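Here you go, one structure.
Only one protein chain is missing from this complex, and each of the others stays in its spot.
The first chain written gets the first letter, and so on, giving A and B; residue counts start at 1 in each chain.
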Amino acid sequence: MIPFQYARANDVADAIKQIAADPSAKFIAGGTNLIDLIKYDVEEPTRLIDISHLPLRSIEQTSTGGVLIGAMVPNTDLAYHPMIEERYPLLARAIMSGASQQLRNMASTGGNLLQRTRCFYFYDTATPCNKREPGSGCSAIDGVNRINAVLGTSQACIATHPSDMCVALAALDATVHVAGPAGARTIAFADFHRLPGNTPQRDTNLEPDEIITAIELPPKGFSANYSYLKIRDRLSYAFALVSVAAALELDGDTIKEARLALGGVAHKPWRSSAAEAALLGKRADATAFAQAADWLLHGAKGYGHNNFKIGLARRAIVRTLGQAARGMPQSLSDKKIR
Amino acid sequence: MARSGTAKRVTRTASVPEKIPIRLTVNGNQMELRVAPWTTLLDALRDHLDLTGTKKGCDHGQCGACTVLVDGRRISSCLTLAVMKEGAEIITIEGLARDGVLHPLQQAFIDQDAFQCGYCTSGQICSGVGLLAEGKARTPNEIRELMSGNICRCGAYPNIVAAILQAMERS
């Protein structure tokens, strides 16, 4: 790891000022991913700007009936917040599916969005990786790629985004509030994370001198019919091979609205408007779910070790939609998949 | 083509920042120390304060051996910068017993043989104390899930669950 300076930001404006002044600086909040990466020599900031004390820790109802979550709210506080448990249980379940309680106690809401990939080659500085060293090559395409992406990949990168929380936020149509030198703006969740394309070094559309201040959830929480299903190589404390966030609004057996997002398969939480549209007006049954899965997985491509993810995702989508339709979301502690 | 390249490393020159004075309350005692910006809470405890009960098992938040309680919550001290915890209240394994009387969970770990080599034990117990305070786990399955951030390579898991249940019953 390289030596770095430490500075504390007093407020959001101060944070922006500090980051704008030093292009090799990074914000630190929970530190669960950044310190990890610094120790592995993957991230090499020369200055860390501590934003953990910024007053961005509230969870409040908005005037339009949604919820505004401060960027510094720890993951567990968010998952355990009564309003979230009650109105947005999909988000609560997704958060609690990720990492460990220790890490969830540390990790911030904003930081969760900025987690970097777990691709083995991104982490191993002795191997080429376009995300870490643009232009050096992608080692994963012909390498050990069991955990890598099958959707939205490029010649330059087949990394996945590792967050569980973001899969639920994507499904819930959250909005990211950011602030920068030019003022505040909002980014629709679907536009927040990027596909790798030719610039895999850029994970998100957040500008380097911008800071996430809050996440906004729209009023609709799908608390009756939802499920988050995470499939992994052991039953807890592991990243997803495939995860599915499903949320439905039903009228009897008929689907009035559907939300579907995948984790573990792409450089960002994966959604498809076609897949969700295909469910509208349909009976909530396996046939409709399978069609939605086909839409969502349209264009999926395996790279060898990860070929199985496509079929696994297809079945997991059907299963998760079934759980959501039955109003029987996947339990966190009972590992039997209903 | 993709695999033919080699990673380039940026040549680094050393300009090491000054150490920073910080104050922590550790197990009820006010501690003052000077640390580098990158000194983790784990290294501060083990190397600077000689509180070696908190263990380093991976240094990357992957095993839970370094779990301590900061302001009452269980966290991974290996991914926590000491400078960021200025003024915080920290409880380590050394701070759980009171006047020589073991914390009920410490006693339960002995009674249930919830460890073998003992290296993950501090983290398991601190994590368990955090779990008890959270009040979210009631069933064995819930305990298993919420204790999954603490790896025990000796494989004492069923006894760890039994120890937590014992401590729950007696508190």
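Structural remarks
The rule is short, and it goes like this: a residue touches a chain if its C-beta (ideal position, glycine included) is under 8 Å from a C-beta of that chain, and two chains touch if they have at least 3 such contacts.
In this section, contacts and distances are computed from a predicted model.
A single chain of the complex does not appear, and UniProt lists its protein name as "Aldehyde oxidase", one of "3-phenylpropionate/trans-cinnamate dioxygenase ferredoxin subunit", "Aldehyde oxidase", "Multiple sugar transport system permease protein" or "PEP-utilising enzyme mobile domain-containing protein". When the full complex is taken into account, the listed residue touching the unshown chain is A:235, out of A:21, A:188 or A:235.
The residue from B:31, B:88 or B:151 that touches the chain not shown here is B:151. Taking the complete complex into account, residues 1-3, 39-41, 118, 120-121, 123-124, 126-127, 139, 142-144, 146-147, 231, 233-239, 241, 307-312, 314-316, 319, 333, 335-338 of subunit A touch the chain not shown. The set of subunit B residues touching the chain not shown comprises 3, 9, 11-14, 16, 35-36, 38-39, 43, 46-47, 50-60, 62-63, 65, 92-94, 96-97, 102, 106-107, 109-111, 113, 115-122, 125, 143-145, 147-161.
One rule holds in what follows: only the chains that are shown with their structure count from here on.
If you average the Cα atoms of subunit A and of subunit B, the two centres end up 26 Å apart. Of all residues in subunit B, those touching subunit A in their complex are 1-10, 12, 14-17, 20, 36-38, 40, 59-61, 64, 67, 73-76, 78-81, 83-84, 127, 130-131, 134, 136, 139, 141-142, 144-146, 148-151. Interface of subunit A with subunit B (complex): residues 1-6, 28, 31-32, 35-36, 38-40, 44, 48, 50, 52, 76, 80, 99-103, 105-106, 125-129, 132-133, 136-139, 141-143, 155, 235-237, 332-335.
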